[in-house]
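Mind looking over this structure? Questions follow.
For this view, one protein chain was removed and the others were kept in their places.
Let's turn to subunit A:
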Amino acid sequence: MNAPVLNAPAVSAWSDHLVVLPVVLPIAVAGAMFLMDERRRRLKAGLGLATVLVLLGLALVLVGRAGEAVQVYRLGNWAAPYGIVLVVDRLSALMLALTGVLGLCALVFSFARWGRAGPRFHGLFLLLLMGVNGAFLTGDLFNLFVFFEVMLAASYGLVLHGSGAARIRAGLGYIAVNLVASLFFLVGVSLIYGTMGTLNMADLARRLAAPSGGDPALFEVGCAVLGIAFLIKCSAWPLGFWLPTTYAAASAPAAAILAILSKVGVYVVVRLSLLLLGAGLSEGFGQAWILAAGLATMAYGTIGILAARDLARAAGYAVMISSGTVLAALGTGSDGALEGALYYLLGSTLAAGALFLMAEILQRGRDPAEATQPVFADEYRDPFDDADATEIGRAIPAALAILGCGFLLCTLMLAGVPPLAGFVGKLAMFVGLTAGTMTASAWWLIAALTLSSFATLMPLVRLGIQSLWVPNDDPPPVLRPPEFAALAGLIGACLALALWGGPALAYAHETVRWLAEPQDYVRAVLGAGAQEGGS
């Protein structure tokens, strides 16, 4: 065996270091924030805003450059299977941009009041972004674990932000479930290390593509255990009962940024199953399970959203439906469906985030016990009984009109009704599914997509009428400028996604084409000639 070449060609241009900034910048700023006095809120908010803006800009630059070439960043310039690598390809750049948009809007929203509801909000928020960005960038399974833990540790703090019995009760369950998920993660990672002898994703893909005659059973057990950990994060049925309760209990900006957390799980499932299980030794392992889990998650989310009695819970179930859709599209094995699903993932995550924010504005100051009353309260009384109350009429304040528009757009987006991006994404999935020969799984997914659209529309319209139209004695909602800016940002991003649907779908198409060729990823990370090397 030859001595391995440890020194890769030196990284020269300064712009190559942009890849590591989405991880280094937030943790550096967060570290500085933890040293500051808790009373310097303005400074912290300004620093946080500047950091998130830079992160969004970086993500957009990386999206632009990912179209040209895959960028591999070797930390300390150690060559790939021995050192730690960060990899930016189209999929990770896209997810970074999604995190940037959602992070910016959630942080701006918190300026109105939530940033002051408890200590160390901004620091935790940046740490969460660091963990999420790192999870999207890393090319190594164990670093993925570390970034997951950073992200989860920050999310535990954010779920409890604002305190109160409901948050602590929900947080207790959330932390317990995720600690167990981390243990699954560790068992899976160590099983894979024990059988394959490496944790670098590209190296794993290379060894799997050139099987040395070993028994893949133990490796597949490792993948399955690892899959359980990620499916808990995606809140796939039956591992995701914690999600709606936790997200509904969390404060609004925290819930909005937590919407990206379940997408981290989805991202890892997509990445690993296409890279490791797409071809070679364990080709197609677990695909049927992912399809089943995705369909079951869609069904559970659909039933849950029909039963939801407040907006935050409905948004939680919408997050579940969107995760389930991507998983099911991945499980069908159709590239066209996955393209549509990636596009749909962007829009539905942004819309779910906006829904969490609006839920808090609309339900602020209301008695939380209202959520336990009968769903159709007006069924039991004469609709003309309180005619005088309705006929006086109330001038719709501007806040209510803006919220109404925003709510309508979110509903259209999540339900996948034309003309917004949700519909375009679902249509792209239909086109992808019907392109080849129709399999049973394609029919199942088409049925599930159609039904979940109807079932999302109904409860959202019902909740919208309840909180926006029905005259009541509650004071009209107050919309502060930062809250308006955050909502406008999220909904504007949804609209932009629909307006520039062509380029976005083309990007998704290129992404899936790239993901379908794992040997290109291997070559990019390990260098040319790695393909023939073997071990």
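Structural remarks
Methods note: a contact is a pair of C-beta atoms (placed from the backbone, for glycine too) under 8 Å apart; a residue touches a chain by one contact, two chains touch by 3 or more; residues count from 1.
Convention: contacts and distances are computed from a predicted model.
When the listed names "ATP-binding cassette domain-containing protein", "Iron ABC transporter permease", "Bifunctional protein PyrR" or "Na+/H+ antiporter subunit C" are checked against UniProt, the chain not shown comes out as "Na+/H+ antiporter subunit C". The chain omitted from view is touched by exactly one of A:L18, A:M36, A:I84 or A:L186, namely A:L186. Within the complete assembly, A:L172 is the residue of A:V24, A:L43 or A:L172 that touches the hidden chain. Annotation: of A:A79, A:A117, A:V146 or A:A209, A:V146 touches the absent chain (contact as defined above).
On the side of subunit A, the interface with the absent chain consists of residues 142, 145-146, 149, 152-153, 156, 160, 163-165, 168-169, 171-173, 175-176, 179-180, 182-183, 186-187, 189-191, 193-194, 199, 369, 372-373, using the contact rule stated above.
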